[in-house]
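What follows is a short report on a single structure.
Selected chains only, in their assembly positions.
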């Protein structure tokens, strides 16, 4: 994993005398994260979307696939012929980016990859959790992007591996406990996730068809979810990880049951979470209080790059129940990628990511 | 109903040398439309939200009720003590605005009322469709706001009655047919609407509780829906109007079955709809074509101020099936109100209303 360096002058957004503009492209633009990237980039003050690729929908408008983008005058083009741009966002299935990474890096000074292909530091880890890696020589260049874990490696990075949705939700809940020492690698931690159907991607199979998928509480990864690998790498925790599909389209909620070896107080926890997140523009602490929304909920952040994080202390046994909620397509994918690009290129971190979300919102 | 006049110099947004800023307040800010107004105003380049009232939640933060606004540093204040502002948005139940209209107009040069209280020109019509009107002397001042019906009366208006959600959806579907003469007042028109649970407002009763309300197709206004009154006034049509509750939170979809006395062609219809809407920033024509989203759908506009409008011609009997879809909280309430204020005050029409919506989105 690369260490941060200064943003090269020629790749920095021009900041004198007005709005800097960088060209951007999206590879794999017909998927859900790809569509969201197109939306964010066309609304971003510093990016101009110049290419959006899709083999299946070549020459169709973006709005043909993404109805919310009907007003955007861009058509899908072939991924065979990549434009030269400042930033290329790759939003393709696992294994595709590692195959095309040379072309991606030739086309763009900064590549942000949303797949798992460059998230792990070691090629061996791919053999264990995924298939063998075909471009391991790029792994050392790649900066893992969950900006709340640290910006240093992101600033000026030219290859960014945007973190996985479920890993993001889980790490945001646990990071303050790890940083503050409340939880150590030997402590028992269970992460029980509930996620929306967009995690299955556009198209989906029989299990994703509406009659089968609606209204479910379905254990889809009881054990062995691949995102464990990046959590272990980034937080140093080996946790017990189980993911359930529930009835929403967007959203990932992590409930982490952590058993500190030493008792803590609610005050300790407030301290740890405030220390971790008080300066974070995209993290809100929500822990108890009144009203309807007393803990983190995916609904409250649907459509946004925000995460809600909160906790409760179990007086019976000292368990810390840490919650987080994100929109998996945004904070768990496209928003995180844009956030990382903003950091990498020296832009305002929140540029293009200001949407505050909706109330009420149904199934996000 | 007043006719338009020029925006008085002192009420126009300052446009020379930077971002003009006007002060704004929201009366009834704890409701769904009120919360959405707060969101739009805090993100609007030309407005500063200086007051948001709620009797029930006085002194609580906006985020206590509207979780998406947790980052906004504004607290509800009492409606008894109104700040002097440039624009006051009133988002209160039917009957409240007419009671307080003098106070509202004293507090603000421009009042935008989202209730039905000032939508009808004639006090008699209130007696028929609602209860008796208690402030009929203001009716002549009020400009009805569905901007797509015409901006003339809105420019410079100081009392604006923002159109009803279901009326808005219906009129957007039918206006091109009326304007082009395809439909005349004697023709049979059925409007069959499907709407989300937010139309029942925050709180709701037994019928709005989740176990009873989820998954419904429920005829809630088979006949006699009050929005017929404003449709009749604005379009000159007496139509057959039936509203159903369906399982979404936001959204209103109108399917209008119109029977022209003379046969038309699909080309005629394209002509009529393009003529009506080609220059409209918030209306998209969606009529057939390929892909999944071939006709207007609330999902495609959820969270936005956009309306989708489309049609199909029934070759069997010449029936025109005209569709429209809006987000009832936005284009049907808060977005429409801000749009109208933008027009009234000489601002950019789309200011603060640029959000493009999401794909995918669950139950909007």
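When the chains are written out, they are named A and B in that same order, and each has its own residue count from 1.
The rule we apply is simple: a residue touches a chain if its C-beta (ideal position, glycine included) is under 8 Å from a C-beta of that chain, and two chains touch if they have at least 3 such contacts.
If you're wondering where the values come from, they're calculated on a predicted model, not measured in any experiment.
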Total copies in the full complex, given that 2 are placed here: 4
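By definition in this document, only the chains that are shown with their structure count from here on.
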Approximate Å spacing (C-alpha centroids) for the pair chain A, chain B: 35
Contact footprint of chain A on chain B as seen in their complex: 32, 35-36, 39, 42-43, 60, 64-72, 196-198, 202, 247-250, 284, 286, 289-293, 297, 299-304, 306, 329, 354-364
